[in-house]
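Taking it in order: structure first as structure tokens, then the write-up.
The other protein chains are all here in position, but one chain of the complex has been omitted.
What follows is chain A.
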Amino acid sequence: MAYLSMGEAHRRITDYLSRFSDAVSSQDAAVLSPLLAVSSNSASLQSLADALNVFQDSNRLVGQMERSSQLAEILSPLLRCIQSYRLGRFADAYVALEKAAKYYFVFFFCLFVSKIPTLFWFMTVWRWGFFSAFLQEFRNWETPWAMEALYTLALEIRLLAEKADRELASSGKNPEKLQGAGSFLMRVFGALAGKGPKRAGALYVACQLFKVYFKLGTVHLCRSVIRSIETARIFDFEEFPVKDKSTCNVNLAQVTYMYYTGRLEVYNENFLVADQKLTYALMHCSPRKETNKRMILKYLIPVKLSIGILPKQWLIEKYNLIEYGEVVNALKKGDLRLLRQALREHEDRFLRSGVYLVLEKLELLVYQRLIKKIYVLQKQKDPSKAHQVKLENIVKALKWLELDMDIDEVECIVAILIYKNLIKGYIAHKSKVVVLSKQDPFPKLNGKPVGS
């Protein structure tokens, strides 16, 4: 590393502080956000961090500059965060960031919180003059400029917490920063999810919360977030045009929101709703984001299969979702052995993503297909007798697939298929024959999930 003089270090720090204060006073989110994006490893933040390491007493500098001193509660911990991050001390970086974020949030948003104690606290912390100026500005709040910086902060909180936990865990300590980030973001969310223009921010923070909860495995905590979003009716999701650049952030938040809530619906086996949400996410996903599309399809495909819709082969290949390839083949051919093989081969992946049970349930559709094939073959040989299928023939067909099922079990399966309207007909128990309806003996699912 090139030698860095005290003078140069001083310059870099004061430069950053000026830019930050200018951005705040001119309400310039585009300038402010990159100054907060600690984990972005931008060249300017790295050079700032180097300067902080040389010039150890940055707090004094913050206090010295008039405009930045008013933002000292935010800037001092923020500088500490940037410095720790560069040194690879992620737990320290997270703690500092949470402090800076807290003050940022309180500073810019507590004006909307009608909780009196917070206001009092706020007033005791800051000089009255600056506070009232800001109060004035925010009353006339037209564009939520500070919201964009909030997005950046919320993201950074989560990213730093994840890094901090990894650091803690690998040194044998208790990784509790991500959980802390969850609590922090939940408080932020709570303050945003109300009335007023900051509702858009609530959606974004909700998405960060989903990511945190999924990672922590405490997925059930998503429920209260979803309830708030739905009762506050934050969006009419149709309202926002897809290709509008100014709503780009909003759009991404919508897609992310539908993706996570769609996943939850898959886990709860509400396939019709899951289909709606995941399809929405897919359709509104930016065309450039191929990885996002893949993530959505990973859950959408099993859902579609459950309602009897098969993806085309090119889709599976394009998004590299080959694990579903064999499942689709099994459904097309009525090959139960193939389905079971596919489930075995990718068991870990399917269990981990939570779609295993969904795919398992497709067995009934495979049975239906198999019996239909037998029916079709019989029809070719002798159309007049085709509608009577001997159970014994189904046993033989399964044996040919190396599956050992006795006639009682076949009768049981056929009874289930009839009950669930996958086969129209009846079983003549004494003759061990299933008599198929002459009209549409194998009804399509028509968008209703199998087993409903």
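Note that in this section contacts are C-beta pairs under 8 Å (C-beta built on N, C-alpha and C of every residue); 3 or more make two chains touch, one makes a residue touch a chain; residues count from 1.
By our rule, contacts and distances are computed from a predicted model.
Asks: Would you kindly match the missing chain to its UniProt protein name, picking from "SAC3/GANP/THP3 conserved domain-containing protein", "pyruvate dehydrogenase (acetyl-transferring)", "tRNA (guanine-N(7)-)-methyltransferase non-catalytic subunit" or "Exostosin-1-like"?
Replies: "SAC3/GANP/THP3 conserved domain-containing protein"
Asks: Can you tell me which of A:E148, A:D165, A:D275 or A:D335 touches the chain that was removed from the display?
Replies: A:D165
Asks: Of A:G7, A:G217, A:P287 or A:P383, which sits in contact with the chain we cannot see?
Replies: The one listed residue touching the chain not shown is A:G217.
Asks: Pick out the residues on chain A that sit against the missing chain.
Replies: 162, 165, 169-176, 214-221, 224, 266-270, 347-348, 351-358, 360-361, 363-364, 406, 408-409, 411-416, 418-419, 426-431, 435, 451-452
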